[in-house]
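This report refers to the structure that appears directly beneath it.
The complex appears here without one of its protein chains, the remainder shown in place.
Letters A, B and C mark the chains in the order given here, with residues in each chain numbered from 1 onward.
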Amino acid sequence: MKFDFPLKELPAVMRGPRMERRRVLVGGSAFWGTMIDEGAEAGCLRLDDGRRVDPDTLPHLPPVSPSKIIAVHISYSSRSLETRNKPRPTETPTYFTKPPTSLNGHRGQILKPADCKYLNYEGEYAVVISRTCRNVTPDEAWDFIEGFCPALDMGLQDFRDTDQGSMLRVKGADTLLPIGPGIVRGVNLFEQTLRTFVNGHIVQEAHIGEETVWGPHYVIADIARHITLEAGDVILMGTPCHSRSVDPGQLVECEITGIGRIGGTVTAIPAPRASALGVGHQPTDSPEVRRVALGFDERVPEHFKEALRLAKEAHQ
Amino acid sequence: MKFDFPLKELPAVMRGPRMERRRVLVGGSAFWGTMIDEGAEAGCLRLDDGRRVDPDTLPHLPPVSPSKIIAVHISYSSRSLETRNKPRPTETPTYFTKPPTSLNGHRGQILKPADCKYLNYEGEYAVVISRTCRNVTPDEAWDFIEGFCPALDMGLQDFRDTDQGSMLRVKGADTLLPIGPGIVRGVNLFEQTLRTFVNGHIVQEAHIGEETVWGPHYVIADIARHITLEAGDVILMGTPCHSRSVDPGQLVECEITGIGRIGGTVTAIPAPRASALGVGHQPTDSPEVRRVALGFDERVPEHFKEALRLAKEAHQ
Amino acid sequence: MKFDFPLKELPAVMRGPRMERRRVLVGGSAFWGTMIDEGAEAGCLRLDDGRRVDPDTLPHLPPVSPSKIIAVHISYSSRSLETRNKPRPTETPTYFTKPPTSLNGHRGQILKPADCKYLNYEGEYAVVISRTCRNVTPDEAWDFIEGFCPALDMGLQDFRDTDQGSMLRVKGADTLLPIGPGIVRGVNLFEQTLRTFVNGHIVQEAHIGEETVWGPHYVIADIARHITLEAGDVILMGTPCHSRSVDPGQLVECEITGIGRIGGTVTAIPAPRASALGVGHQPTDSPEVRRVALGFDERVPEHFKEALRLAKEAHQ
Partner (left out) sequence: MKFDFPLKELPAVMRGPRMERRRVLVGGSAFWGTMIDEGAEAGCLRLDDGRRVDPDTLPHLPPVSPSKIIAVHISYSSRSLETRNKPRPTETPTYFTKPPTSLNGHRGQILKPADCKYLNYEGEYAVVISRTCRNVTPDEAWDFIEGFCPALDMGLQDFRDTDQGSMLRVKGADTLLPIGPGIVRGVNLFEQTLRTFVNGHIVQEAHIGEETVWGPHYVIADIARHITLEAGDVILMGTPCHSRSVDPGQLVECEITGIGRIGGTVTAIPAPRASALGVGHQPTDSPEVRRVALGFDERVPEHFKEALRLAKEAHQ
């Protein structure tokens, strides 16, 4: 894959040393800290107050507070092949949004209402904006990136038939954007590999530098033509092939090598009270819903299908 | 038009006395105040600090600070007839979003980039949420409404061909949501009439109680089934028939009787720098773009067309 | 104690039924919910999504997001007697501020740096503002109250000698404002009793209606003469007698009957790195510091001293 706007030199946000910032809850108190990557304390989180803590034992808050979240529809060649049978999805990227209330922290609950069948994972990397950005070129755009996060752009495909393409109810429901565990600078994103796991089995895999059609600099320059991006805003960069539906109890994770691994557990909740009154579009099990939720299997590598089958078995 | 969930009694937010709150800039200082509706000082704005000022001479800031903005696609029977040839557009409402950066104050500039042709007005009323709201019934939803504002849901139709239905670039560009001049409680919304004006000529008109398919209580209950609405969040309630394109220099206004009249002036800006580099979807003049931008004239009252013709003449 | 502005009737915010809202973390996901006060599920938290959870097992986030936090210096007659030997401290209330970064959730860590000796508790009730408020009378002020929370206005008394009375470093350090567990409406505050506990022993006690000099309506009207209060802003209403210093490992709690019980654990952290370089005022053990930190024992009921002695023994 060749970017439309190749790098002239490695941008500062991708030059080392690596730095990962996390926000964790200790008791009821939220603290920011920096991950220790080397030495005897590698794997510890050094809170800003000087203490070392084990992040694996602590609840994580999302490491971002965006005023808006914009997502690329398709930017991986494998996803484009799967859904459109061509390696480049469209001439130029297209976008939708997720509301800030969809944000979720590491190891959170990903809610699946009782009347919904299809909650699909999409492993992605997210870009976080560092300062007000409007009307920039792709080359300039790198200076407006704070860092990168692993993310899961979950979707309630039962609502695929409504909202005329905006996917507000598919992608916008509460908890459908696990992001973190931290925000990372100092890693060459284009040398990394994205993998999604269900109950530990790999179900998506893509080399970011080789399989993404547009880099974050291109996407920022594209959006900022008409929309001001503000500090903290988040852009989700799309998913590779083999998005599938998961069930309550399953653990979904997305790892970007060098960046981190975000996880969340699918959790059942009651159907909304207003749905029982007949308010609003009801979850639907139409051919179009099933087509997207269950996937385009003829174009997906066999081992992904096997992994998902194993994950489902393990869960049952 | 009969609502799916008719009112049992007039909700508190629609019971008098009327109260309108505005936020204006005096010099470089922002002040909140309450409009005086009666007596010798009627039409004055009483700033909270006790001063009376003339609001017609002062810049207005948007009276809302939403974390998200959700818009109904179609909820007026006339718009449904115009675009779909039936009085009820869909079984249930569908939605898209606008980012907070699209907010604009009263008498603001509505930006039209030099490489775009079609910037359409859509006069609407907006609903402002008063407190955290999730999983409520239509009857309960009234208690989560802070008040109502006139609004203009402007759209750059040159981008109708991209974003696969989310309309991010159509509806989400900076300044495309003039809202205000104030936020109003104590008025029975369903007895009011919405009118949109271009250079003073009426180009849209609808009686809210008789022509809207769903009330704000229904829409809140629908969205809050899956998405938490937060204090300050804004819902745009759709537009009646005859959305059309306007040009730089034209004044666009939306009045909701009893609520107020928001206005803004279409203003030309240069094409984005990244567009010149070939970045992103370029504004397009396709049949689908023209169909929406120029309208569905065979189904629109003759006098609206005449008004828009006059507005264009006056401008040239 | 007689208020300067007695109630004409019980304000809406103090009329039942009681409602308590909490924000908890389940996994890494934050959810709002309402406490169930009666019936078989009493003590459960009903999340807005419909699930019942046991709040005792969940991390709590602060139930408020203020843009400013203002605290009354002294408004309890017992505290006034203790520190000034007269039942009414001053003609009118006086105030200081705490930054939002001092906020802490229920069961959080209250940080005590290694080079500090004196971290004093002060049990208080907090008032939360519901909407923009400026230039109101005490009677009107009730309509601007969202609800009440228990709170602990902790203070690092080692910095009593600096900041010329603003107490920025005494009261403003991170984590020094545990607040929650929820925000409560529908309880007559003036019939409640405040109690502070250290390791379960009562160390402060006061009947709010009988021992506070000014009600929240008076304080809001006083501050809002010159300062605009915004939705979510927090006012801390002062503490009764017997504020004392606590040590790492001790559990501090404040209960307001009918409202709730907030708790946090004193936790040691390293001294700041800049302190080792000689930057800034160093923690000091002066007579004035000791006077406030260790208290005015001759005017405090004997049983409070005993309780604190027991709490210290239990801890050692």
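Couple of notes before you dig in:
Basically, a contact is a pair of C-beta atoms (placed from the backbone, for glycine too) under 8 Å apart; a residue touches a chain by one contact, two chains touch by 3 or more.
This one's a predicted model, so the numbers in the text were calculated from it and none came from an experiment.
When the missing chain is restored to the complex, the residue among C:15, C:52 or C:225 that touches it is C:225. Screening C:200, C:280 or C:301 against the full complex identifies C:280 as the residue touching the chain left out.
Only one residue from A:20, A:49 or A:233 touches the chain missing from this view: A:49. Within chain B, the residues in touch with the undisplayed chain are 25-30, 49-51, 59-62, 104-111, 174-175, 178, 180, 264-265, 269-273. Contact between chain C and the unshown chain involves residues 4-5, 67-68, 70, 73, 90-97, 99-102, 113, 134-138, 156, 162-169, 172-174, 218, 221-228, 230, 272-275, 277-281.
Touch with the hidden chain on the side of chain A covers residues 21, 32, 48-50, 132, 134-135, 228, 231.
Rule of thumb we're sticking to: only the chains that are shown with their structure count from here on.
In terms of their C-alpha centroids, the spacing between chain A and chain B amounts to 32 Å.
Among all residues of chain A, those that touch two or more other chains are 174, 272-273.
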